[in-house]
Each structure stands twice: as structure tokens, then as C-alpha cells.
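Below is a slice of the complex: some chains, not all, each in place.
Each chain carries a letter (A, B and C) given by its place in the written order, and its residues are counted from 1.
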């Protein structure tokens, strides 16, 4: 009998031959020279754990809440473009997989399934990731997300312009399928005679969303808003001032802008800047359960995974997503046990040694120590 | 005539073709991505010696004592699982090899030979490594070890849960042979009608041993207790408070939890935290005589070796273990001579340059400089 | 249809098979072990961006001026030896390519075309790079440059002696063609009966130009003088004292002296030393638009590119140079957008994280922090 995948890298290796070259490259690629994508991984590996022993940590509490939503462990599904790239049932399968693992899925504006279809398939909580593509579409999407039972809006701020990855350009990559969230909208605007350009996978809005628009965005919904893509203390402070309910530190998997720091390197200054006033999440580079512990010890409430969901989907649909998450759960449990931790609520930075090269950083107003020492 | 192995890496290279693939991988593998296993080696190599000359160091004292036991040089045998993996006579051969080199062997709970068999074969001092697998088995093992003449209990604290290595999972590795220490115990409990699960190689105890159990453990024996697996100043302080007679800094060869620091990187903070109140030993990554000097200069009383004993056994049984140890002795002697040192009792940190990247670390209570400058 | 090159490395890859081995190696090679050449690239990659979001940066001002000359974006063409190595029309084609991109070209003393020919072909501003080869030739060149409409003299200071690259020596590389700027001069001096050695590609002047000669150089022309090749705070201060109108930080692409720092590493101390009194430019290693932003954020007014112009020329003549520049423009625009920047005039060092290893440096008078913190 063939062995099941035993870690996320196994899923990656098994997904590769199951996907077309172009789809595979779309999933794997990072921006330009892929320096940030590589750094997202190496930075996690450079942090070391300070394990603690002779503590009974068999009754571990790893369930937590994110903006009040219960999740069974602090790993969520990041919003990523059309999951039909990896599996025919697309986001509906992902949502079922996330639900089996009792965790939350963030659904992308650029999904193959519509947000309503995903909501119908889902058995766990959902947040809606918003790529602003103009006032009309945004209003439409936000109101539909709220109506469909999504619990938060995840506003992507780190994609101000279209920046196709170089591997995709070389492959003359054409995304398969249509954008599920715009099928009805296009028909509707056609009916009303409004002059709305059909959104495509890449096109950002003109004019782009700015800090000045956030009051308007707030007015559209009562849902909490998560700012995704924050990478500096400066933007973290601005997000707080503009009513952010949570912040997601992300490099977009290194897929948009190269040579930025990794997410986990940026996390400490953002934790310092926000001083506990909002929940912080992290994605980009999470592949091992110990990464989850590291992020939480540095102040995150939860992490999420992007590329691995495609791998899980490609290998085994909803079951693959579920199993991929369960591997992370098992590894995270193990890391908790080795660090003698009984609860995700107690993880502290003293569980880690941070590379000394991670010196202080210089922000707009001041020099910020990465860690408070 | 074929050349004898001239260093430990030779033993490693020669052992490989003599062992089955699965046994070989069991011995070599580290946990997960094997980052800590690699780091155990690179960290030793990154420390540099400060050699001192024109000193007559021909009358070197390299013999020392560990908890009062005389050993001919400060290298011991670490406790490792069933030596039958490498050689038919298993731990009995290892014990004879250690005895030939007049050093101490730590015998694992998970040995192929029983502790009594090893004691009968041994010609040097023995300590018994205890993996707690429940109150009954522990009481049984500790009392038998004391009765059989073992001089200390080496309590492994850094294996709170079973964590099979990924290479072993891929190999569907099944450990050959039975656990020597439980043959009689199982028969005995069967006779009394007690309901005791047969221990297996991997199963940890439920409930696990905690700091609260140490008074009970103390009550079982008059033997000194060595805490093996301490990796932080915090646990070192707790070990002292709970009556540790010695501390062994170990990463378990990087075989249990990945991305922890290497042992030699952790040593300084533990030396600082214990301030000379107990002896400190180190294993994980020792392959050269200069490593021994480095560990002692940083405050250890002795080091021990794990994987290399399998290599010695595989190549030449007890003689192989003995010769492997003698190579380390020769190299250590050489390092002593180059550093102008006449006695292991005089080694000080000023014999080393520590990489600047090894900055201060942040412990529970405070920031601890790795070295006192 | 074949894909157009999508970044500068594509141009490099496509140029290779189009050039003879010797010409290719002449272009690519660095001095000796090529350590500085490699460092010019890695240092840029080690700096990370601090992206800023939710700012409308669609109306970006990337046009700037260099010594009053308008350029459409802060990337210029560095002076490099005979462009006929890569393309038959040589510098005339380069000048047309630069003009199409509305930027400035610095023309080398060692060009294949004469400075007058280049001026006739050019549609954008030109500066004349001066390699001092004796008082007579320098006077001749400077006056001709001024007469031909060149707007500044770029005095190369970092080539005091001939230092052929080792790859060129191995190839017994013979530069094709004649030096365009000396055709008339040689004829003219022959006519006057003056005893002037015919300049060759490599021969520096005897005696070499020194700080003492700068007053004389100043007296030859009203054009501003840019000091090219400054790599230390000390020389930057001296350049100011000797009336430099601008400074160009350059390692000569690592082609002359090995194991100096990269240009971008040297930039901060030079910015500190000159305290805003003159414009600073940087070349050596610029390959990505984000490099441009990094240099400007550290205090440069503009950057320029050397080897890439050969690649553009080889692939497609003037159009290739133009397209190569447009790729940089597009990438720079993208980096500006991701950093939320509307104007090249506002770029500040707080947009970057600098590797901590870039510690302070020790100059003649003092220790200079690389960055003012």
C-alpha cells in the first residue's frame, strides 16, 4: 500500500505530476527572482525553538478564535485565486476540506466558484477576501458576502497594481475558467445598462482603493475588516487608525513584489506597533507545525496557508485539503508538546531564539527593535 | 593491508554498506527537515580554537570523573536505542568497547540486551538511562539498575511524545528484536495478574513524567539523577531546584524535534544558569577531539557520543567502539597539546572564539548573554 | 511568436549566443576573482523593501533632473568602452535607444564612434566621460565635448592604471575597431608635428591626473564635472573640496579592482559625507527596478546601467537599448507603486531595511555609521 503523504512537502511533490506545467508554475512561482518566496521559508527555519520539558501538556488547548469565530487550531486557509487550477470542484472542495478540519477559509474575490456556491458547500466559517475592483463591484461583493454569511471582509492591500509573475509570462499562462463572483454581476449590470468593464483575473481598480476610501468601505457592511498584506509598523498603525479589526501580515507568498522581507521577519515590528489592540495573522511560508508555534510566540493569533491548499486539492480534493491541515495540526501539537505548552493562549516570545542578524529596523518615526530587547 | 579508519567519519562511511538500508537510515536520520541535526555539526565547526604554544603539555591529565566515577577521558557513550541494529551482541559489545577505553556507558531503557546482561558484560562504569513509561515500569527499572550496579539514573526529559522520524516512516521501519529490559517485567506482571501494557519501542508513558513526579522518582533510589535533554536556562534552573545531580545538554541528536538550537549553542546559557552547582555534560554532534575541548572550555565536564557508537559496532563490534573512542582520545589529546593545556580541569572559555552571531538570548526572566561578555 | 525579453537577465541570456566568445567575456568579466562583481548584485538583493499600501500612486512622478537635464526616469546609460563590440552602429545606436527612452547617455572616451558622431545621432542629453590620457588629449576632448553640446564632463577617477581582466588575458582579447575620439586628434597632431603617442584602449596617462590637476581641468570648460568612481567618504569630501558638481558612486562594474565593496554598500557613507551638497549617482549591479528605488531611497538622484546596454544592443540595436530601459522603467514604476510612492523626490531611507551586517565603517577621520542610526 502506498504511503500517505507525511508532510506538506510530500503533498507538493505529489501534486506536481498531477498538474499541467502552466498551472503548476502559476501555483509555485514567486515574483521576479523569487527572493522573497525563498526568504519566507528560510526565515522560519532560522528561528529556533526553546523547548521546555517535564510539563504535562497532554491536555493541550489548540483551539482558538479569530474575530470570535471558533477554529479547531490556529491554521486557516489563505485566499488564493481560482482553485479550479488544481481540482475541478475548486473552492467548494477546499471549503469542505477546511470544514472537516474545523477551521476557517478565506475565499478570494478571484475564485472559480461564486461566494454563494462556496457558502453553500462550506461546513466551517468563511471570510471573504476583497480585491477592490471599483466601487460598484466592491459594494456588490461585500453585500453579497455579508448576505451569504461570511463573517469578515479580508481586504487585500498589497496588490496595488497588476504584476504578473515572470514564470506565468513565459508560459503565456491563461487562467482557465471564469471568475465565479462576477458571473451574475456582469449579467446584472448588463441588464441595467450600466457601463461596467468585465473584471478579469488581473485587473485592479481605477482609481485604486486608498486610506481615504475606508470610511466608505466601512459604511457598506457591519462585518469586521481584516487588513491583509500589512508589512510595516507604519501601515499597521494606519490600519488601526482606520478601524482595522485585525491585521494579516503577508507577503502574498512573495508573488507580487520581490525583495521585501518575509512575513515572519516583519511580524515583530507589527506586533510592537499594534500593542495588542487587534488580532494579527500571518501567512507566507508556513509549511511546518513549528512555524505555527513560532508565529504565535511572536504575537500572531493564527496563521494561514496558501500554496499548500492547491497541493492538497490536486492530490485528493477536499480530503487532501483536510489531510494537509491535519498534518499541520499534528506537527503543531508536537511542537506544543516539546515546548511544554498547554494552550495557544500562552505562547510567548521567550520560547524562541531569534537570529541576531534580525537587528532593529528603521520606521517612519523611529527605530523599532524587532523584539523588545 | 587495508587502512584502519582514521576518524569518526571513516567509521560512518564504512558502516553504511554493512547495515541494511532501514537500519542505516534509522541511525542517521534526524527529525523532520534535519535542520537541528545539521546545526549540531556546523555549530561546533563555527567555534574556533585559540591555540597556545611553548608549553610542555606532554604530561596531560585528561582523565576526569563524572559524578565521582573515574573515566580515562571526558568522552562517554550516550544512551541510544537497541544496538542490535548495528551488531548482534548489541549493548554487551558496546559496554565492552567502552570498558576497553575506560569510560562510562549510559545504557538506554530501550536496549536490546537487558540492563543486567549489560552490567554482566561491562568492565567500566554504567549509568542507566530512564525513559519513563509509567510508574510501575519506572520503579522496576530504577530498582533493577541500582541492584545491578549502575551508578546513576539518566532521566531523559526531552521526549515527551512519540515522534517517529520521517525517514523511518517512509521506510516503514520496524525495529528488529525485543526490548531486553522488559522481557522479565512483562512475564512478572503477567504472573501477578497486573494489567500492564507491553511497552514498545516508541510508546511514552501516560501520564507523562512531570516536575511534580521528581520527588517520587527521588524516593525510589539513592542514585544520583542526571537530567538529559535540558536545552534552556529555564529548565536548567528547574532541574537544580528539583535536585538534579547533573545536567546533560542534548538535542537527542536532532532526532526528536527539529529547529531547536544545537547543544553546543545552548551550553553557555545553561552553564551560566547553573553557576557551577552541578556537572554539565553535552552530546549531539561531537565528532572530533576538538569538539570535546570546545565543550569543556564552555563549561562542560564531559561529552558523549551517540551515532558513532553504532558505526563502531557495525564495523568491528566492541573493538570498533573502542577504536572509535581511541580516535577521539587521540584527537582530543592533540587539541589539548595545541592549546597548551595540561589538564581537563583547567579548560576555560578564553581558549575559544565564539561566532559573533551567537548573540544574547532571551529567557523567561531575563536576557542572558551566551557568554559573560 | 517568440516572447520578448521580460527582464534584463533575458537580454543577457539572448545576447550571449549573438556575440563572439571573446567579446562576450569582455563584457561579462570582472576583475580577478570577480568577487566585487558578484557582490554588486548580492548587496542589492540583501536590502529589503518596506512596502506601503492604500496610497494612490497612479500619478507617479518618476521624471527627474540630473544637473538640470531632464530625464524621464532616474536611469541613465553608464559610459562603457566601444559599443561596436555588441553592435555595428555602436554608440550611435545606444544614443538613439537612450533618446527613445528620454534619458541621458554618458559617452566614453573609449568609444568606437567619435563624440561628434554620437552627438549627431543622439536625441537625448549627453555627458562626456573623460579618461585622462595626458594634458593634450584631455584638453582636446573636453573642448570638443563642450562644442558638440555635451552637458557635463564625467571624470573617471577609479582607473589609475591599466588592469586588464583575467578573462581577457586568457582570451588574448584584441579590441576590434579604432577609438573614434582619436582619429582626428592623431591626424591633427601629426599635422602639427607634435610628438603624441597614439592613444590605445588601455593606456592611461603619464603622469596620471591628480587632485592638483583639477583646477586646470576646471579651467578648460564651463561644463559641470561629475566625479565617477568615488567609493569612500574620504574621496567624496575631497571631491566636494575640488569643486565636484556631482558624484557617481561606481565600482566600474567590478571590472578594475577586486574585493572592494559594492557600490550600493558604499553609497550611504558617501551620502552622509556629502550631506546633500551635490547630486549622487550610482552604477554597478543595477538589474531590477527595485534596485533603482533602493539607490534613490539611500540618497542617490539617479542610477545608471553598463553591461545591460551591450545586451540590449546585441539583441536589437537601438530598439534593444530602449526596450531594456523600458523594462527597468516598468519595474521601477512597479516598485514605486508597491512602496506607495508618488514621486522620486520623496524616496527616503525608511523605505528599506538594511542588513545588520552592514555595520559602521572606519574612515580617515572617524567612524561613520553607514546609515544615520
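Note that in this section a residue touches a chain if its C-beta (ideal position, glycine included) is under 8 Å from a C-beta of that chain, and two chains touch if they have at least 3 such contacts.
Here the structure is a predicted model, which is why all the values come from computation and not from measurement.
Q: Going from the 3 copies shown, figure out how many the entire complex holds in this file.
A: Every protein chain is the same sequence, and there are 4 of them overall.
Keep in mind that, in the parts below, only the chains that are shown with their structure count from here on.
Q: With centres defined as the mean of C-alpha atoms, identify the chain lying farthest from subunit C.
A: B
Q: What rotation angle, rounded to the nearest 5 degrees, superposes the C-alpha atoms of subunit A onto those of its identical copy subunit B?
A: 90
Q: From the C-alpha centre of subunit A to that of subunit B, how far is it in Å?
A: 42
Q: Could you grab the centroid distance between subunit B and subunit C? Build each centroid from C-alpha atoms only and quote it in angstrom.
A: Once rounded, the distance between the two centres reads 59 Å.
Q: Of all residues in subunit A, which are in touch with two or more distinct other chains?
A: Residue numbers touching two or more other chains: 356-357.
Q: What residues on subunit A touch subunit B, complex-wise?
A: Interface residues on subunit A, with respect to subunit B: 3, 6-7, 45, 47-58, 288, 290, 331, 334-335, 337-338, 340, 349-350, 353-357, 371, 373.
Q: Within the complex, which stretch of subunit B touches subunit A?
A: 32-33, 35, 157-158, 160-161, 163, 166, 169-170, 172, 206-211, 214, 229-232, 234-235, 238, 256-261, 356-364, 367
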